[in-house]
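Structure below; questions to follow.
One chain of protein is taken out of this complex; the other chains stay put.
Right after this comes chain A.
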């Protein structure tokens, strides 16, 4: 099960935070800060798996992260998920964002955070991987956006 998905930049500012278990607002912010500390200390040439911090769970949880330009994509998962599989999932997520936003960059994520949530909702649901096929995800997201647009037009 995936416990949390976090995207933050090189300075630790959160760009997306999705928790699949309930924490208080303060705890959520602490988790983001702690994760940033752990991940930003990592060298470029070490492996992408980390034992999690104190707040986000015990020994069963690990952080799997990828660093793209100015953004860190971090998934906090337990042992029921395959580590290599999650790495691939992050890759699929980023590629999907790329397709949806056309050469996605950090500003896109900042100004369209609701859209990112919608895309993520098509991939991961309730902490479990829902869909991994990029085309399928994009099709669904497009139909939903169309529906929303048509609603606006009809009032």
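Note that in this section a contact is a pair of C-beta atoms (placed from the backbone, for glycine too) under 8 Å apart; a residue touches a chain by one contact, two chains touch by 3 or more; residues count from 1.
Basically, contacts and distances are computed from a predicted model.
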Open item on the list: Just to verify: the chain that's not displayed, which of "High-affinity nitrate transporter", "AP-1 complex subunit gamma", "Guanine nucleotide-binding protein G(I)/G(S)/G(T) subunit beta-3-like" or "snRNA-activating protein complex subunit 3" does UniProt list as its protein name?
Closed with: "AP-1 complex subunit gamma"
Task: Absent chain, residues of chain A that touch it - done: 14, 16-17, 20, 22, 25, 28-29, 45-49, 80, 82-85, 87-89, 92, 110-115, 117-118, 121, 125-133, 135-136, 140, 143-144, 147-148, 151-152
